[in-house]
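Excluded from the complex is one protein chain; the other protein chains are retained at their positions.
What follows is chain A.
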Amino acid sequence: MTHPVTLLDRLRIERLVWTLDQQLYDLPHHSRVAKRREVRANLLEASRDIGTSVALKRLGGSRRLAEEYLEAELGRRPRHSWVAAAYFLTAVPLLLNFFLSEAAGAYEQAITAADPHATGTYTWQGISYLQSPIVYTFDQGNPGHVGGAWSPLVYVLWIGGTIACGRLWRLLPRR
């Protein structure tokens, strides 16, 4: 007996395929796409054959399937994570720049709070080890500033943190 595959069934299948895909980001792009297509095709076939609910149940859940796929592709040994590395790589500049900008703004406000019509040049050494000095120029209380770039140490920590977060050393070939 063939089961009709309704729009809702298609959506349920797509949901599983999408969820699976999200958990396979550590695989190469072409491999991920191939697995997505294969799982979708097999699920549609199974859905027509035994019904969508049973087909999805027999797949064993997206998390388990993703884990099996990752193990099949990358082996059982401890694995790296591109996703974790990407999170760290993008989150650190966003957060650090936000806090450094807030600190620079606070220093600027402190000067105008002390003298609303300040005129002249002020230098703040910035946050130790993290950034270069910031030079503020005031003209009748109107502020402007330059500097505050990341120090080399921040770049080293950023790259080191990305490698540590993504366990990227595991990509190195084993002897």
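Going forward, a contact is a pair of C-beta atoms (placed from the backbone, for glycine too) under 8 Å apart; a residue touches a chain by one contact, two chains touch by 3 or more; residues count from 1.
One rule holds in what follows: contacts and distances are computed from a predicted model.
Peer 1: Considering the UniProt annotation of the chain absent from this complex, which name among "Ubiquinone biosynthesis protein UbiV", "PadR family transcriptional regulator PadR", "Sugar ABC transporter permease" or "Phenylacetate-CoA oxygenase subunit PaaJ" applies?
Peer 2: Matching "Ubiquinone biosynthesis protein UbiV", "PadR family transcriptional regulator PadR", "Sugar ABC transporter permease" or "Phenylacetate-CoA oxygenase subunit PaaJ" to the record, the invisible chain is "PadR family transcriptional regulator PadR".
Peer 1: In the whole complex, not just what's shown, which of A:42, A:97 or A:123 touches the removed chain?
Peer 2: Reading the full complex, the residue touching the unseen chain is A:42.
Peer 1: Which positions on chain A touch the chain that was left off?
Peer 2: Touching the missing chain: residues 34-35, 37-42, 44-46, 48-49, 55, 58-61, 64-65, 68-69, 71-73.
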